[in-house]
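Missing here is one protein chain; the remaining ones are kept as they sit in the complex.
Right after this comes chain A.
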Amino acid sequence: MDTSRSKSGLNSLSTSSLEQSPAGRRSSGLPGTSGALKALRSRRLLLSVESLLRRWNPEPRTGARMTEPPQQHYLELSENPVQFEHASSVNNVFFDEANKQVFAVRSGGATGVVVKGPDDKSSVAFRMDDKGEVKCIKFSIGNKILAVQRTSKSVDFINFIPDYPHTEFSQECKTKNANVLGFCWTNWNEIVFITDQGIEFYQVFPDKRSLKLLKNQSINVNWYQYCPETAVILLSTTVQGNILQPFAFRNGTMSKMSKFEIELPVIPKPAKLSLSERDIAMATIYGQLYVMYLKHHSRTANSPSAEVVLYHLPREGACKKSHVLKLNTTGKFALNIVDNLVVVHHQSSQTSLIFDINLKEPDCAVNTHQPVLPARSIHPYRMPLAGPAVVPSQPPVPCQLYSSSWSVFQPDIIISASEGYLWYLQVKLHPTVNLLQDKGKLMDFLLRRRDCKMVILSVCSQILEGGVKGSLPVVATVFDKLNQVYKEYLEAEQSYTVAMESGPSRGSAAQKRPVRTQAVIDQSDMYTHVLSSFTERKEVSHKFVIAVLMEYIRSLNQHQITVQHYLYELVIKTLVQHNLFYMLHQFLQYHVLSDSKPLACLLLSLESTYPPAHQLSLDMLKRLSTANDEIVEVLLSKQQVLGALRFIRSVGGHDNVSARKFLDAARQTGDQMLFYTVFRSFQQRNQRLRGSPAFNPGEHCYLWYLQVKLHPTVNLLQDKGKLMDFLLRRRDCKMVILSVCSQILEGGVKGSLPVVATVFDKLNQVYKEYLEAEQSYTVAMESGPSRGSAAQKRPVRTQAVIDQSDMYTHVLSSFTERKEVSHKFVIAVLMEYIRSLNQHQITVQHYLYELVIKTLVQHNLFYMLHQFLQYHVLSDSKPLACLLLSLESTYPPAHQLSLDMLKRLSTANDEIVEVLLSKQQVLGALRFIRSVGGHDNVSARKFLDAARQTGDQMLFYTVFRSFQQRNQRLRGSPAFNPGEHCEEHVVHFKQLFGEQALMKPSTV
């Protein structure tokens, strides 16, 4: 069935370039009445005669795809096509491939030119004078200058730059007798004329409204093609037209590339133009420029069907025939490039094929390709009826696909000029999944597509969830393919990082950050979208789940990608869920699950269900070599104190380790020998490090220190009094004694108070003896060495002397803070200690009193405090009095108690005065100071201040008089000394009582 020969006017499909009939149909004439349009590249894109006039509809119309039939269409037209006024007798339509703009020229421009681009920004509407039929119309890049060709000799220009003259200017081609075939903009102000005798490269000066010839080249041209992406113009030369000469343009330069020959299926005799412009197209695929040649099936040659031959056109070097795409059919074809896929439309069957030139065909020669997928038509498309706006609900009508009115442009554009639509062709990946049974090939295909990520992930899920028998090798292949891409990205990223770190100076600046395409499926993607949900599926056997996870880990390892912890966790979780501990064990043994602290911790947590996990975890920590602390903790928690100690020594961490932790653990074992050993070991360490076996206070170890020696004696001698007698005679007894005290107190055994008393007495006896000896020595020293014998030696303070400060610091302060001890007992103990001190005539230090008061106040035992004070249990002192004063607000009687105390102190008169004055008891203060004979030296001002503050004039008078009398008595004059700063008060007195009230200096 040779449809190509039919006269159905299908030729419009081929206008993009490819048509079955190779013979010279390159007439620029329009086809007749079929309503088809003849778009010859951008020059004369379309001039169509359409008798049916439709009104221009300003309403935006969006197309709608028809609802999906079960057929899997993997190609579709874009949902938002560019719409323009369809071609008609008065409306010529042109398409510019460079800017992707459609020009609708009405009446030669006189009634308007509407330019529609891919987005609104590039859409323009304007008017120009009708100076004859427009053959070609194009904007320069950025819509700066419009070029219009109306004759075969010249091109006209109109400035579209604001503030520049808008008058048209014109340029004739330089070559005489040449016809301009067309022109191409290569920059905003650079243009190439292609004539039948060569090419001319101009620079346009819009301000001067002139052009300058940059370069020209004479060559016979049959036709030309332009690839805007690469700015390459391809010229067909020689009689047969099959020698192609490419030129590349860049920044005002024109370079001639090496020419090449297209192999024709039949060499015509005599020679005539045999290579049609329609059979050639240029496009970039995978970043490389290719010339595609539609090689038709010929009756003479032995090829049964048509094929597309790809010539690789490198920037430098010779052009090579690189790929052959087998079409396996004949007829009329058109080509598009979408997402680096070559799409071949076949008109008679109304289907399209896609080819991926990077997809290796196992059963074909290296560069021969079969279609990736079975042929399918483009997804059915409905367009809204172009009716008046008043009937918007009219249902959209199906669009005729593969229509003869279609024009196809590179890379992915399909135009229906008769209907006024421009679509972009798109590839839908989802339908491909079920069309390609070979999943490995499917992955290869998908990984090269742009929006592939979710599709790939869904394919993975599909493979896993299908759970089809024998799918494991497929899973492995798929993982390997994914990880290969992933790995390449990681490597690129790393080499980029390295390059950045080594500084931009070294190497070329060309090092660019690698782009992460959608094909990079990392572990997190895999985990989130595929594996985590897969492992949770109940119906999949756990064996398969584990096999899949292991397969993924294997693949990652094979590509030297570090496996993320969450994958391991997933494996472990799955294994533990199914009690497959032994399997887990074996994985760990072979380090399939790489070592890490989190993993080790996870293992530790499994110990209760699977004891060997403990050892596995420790091994792992050991191998990590940064987890020594964790190992020690684990060992200590198992009470393996010696083991922990030996371990920390073996790794050299003994010096910095916390002794307390070890001693705690050792004590908990209840093993005395163990405790002794550990303790000794740390003492030796201290000795070595600091030259002393003692622990630093920061180490909080003194209690353990005591433990060492106490154990033998403390627990053996139940009689604490006897124990004290024994201890007090020992050399290193201090800390032991203190700890015994703590122990007795903390035990809080009922009836222990007498014991406490005994102990305190014994301690204070020794303390007292020492104090006496010290004092007698001091006395002896002061009285001079002459008297008495020289034998008087300073008494040695032995460790047995436990003074109040020792007691306070090591025993009492912490004891009073203990919550579990009743405050009654606390107070009893404190009182007992104070009693004992008193009994031995030792002055009690203030901090002990404070401790008592604090404790009493804390428990609101004010009355008890009161009584203690009353009986002078708490000895008088200024600080104590002050403390009491501060309590006044909560316990008013404290005021009195305080004053009493101050009074008793007899050195605190000033304080008493202050207290009284602060209470505005000015007269009282005055009388008190007089009574103690301090009146003469007291500061008059203070009293006067206080008296004045009361606002009581009589009081002020009295006080003032009293001081005047004192002055009189002391200095023979009632006047105040200047140093007393009482001038102010004198003035005040005068104001109140008059000058005469002032006491006159009495003459004796």
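Throughout what follows, a contact is a pair of C-beta atoms (placed from the backbone, for glycine too) under 8 Å apart; a residue touches a chain by one contact, two chains touch by 3 or more; residues count from 1.
By definition in this document, contacts and distances are computed from a predicted model.
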Chain left out of the displayed complex - its UniProt protein name, from "Phosphatidylinositol-glycan biosynthesis class F protein", "CCZ1/INTU/HSP4 first Longin domain-containing protein", "Armadillo repeat-containing protein 8" or "Beta-Casp domain-containing protein": "CCZ1/INTU/HSP4 first Longin domain-containing protein"
So which of A:I141, A:M550 or A:V857 would be touching the chain we can't see? A:M550
Touching the left-out chain: which of A:T237, A:Q400, A:S596 or A:Q640? A:Q640
Contact with the hidden chain, among A:S107, A:S210, A:S305 or A:Q615, goes to A:Q615
Out of A:V90, A:L214, A:V239 or A:M583, which residue would touch the omitted chain in the full complex? A:M583
Residues of chain A touching the missing chain are 469-473, 476, 543-544, 546-547, 550-551, 553-554, 557-558, 582-583, 585-586, 589-592, 611-612, 614-616, 618-619, 621-623, 631, 640, 642-643, 646-647, 650
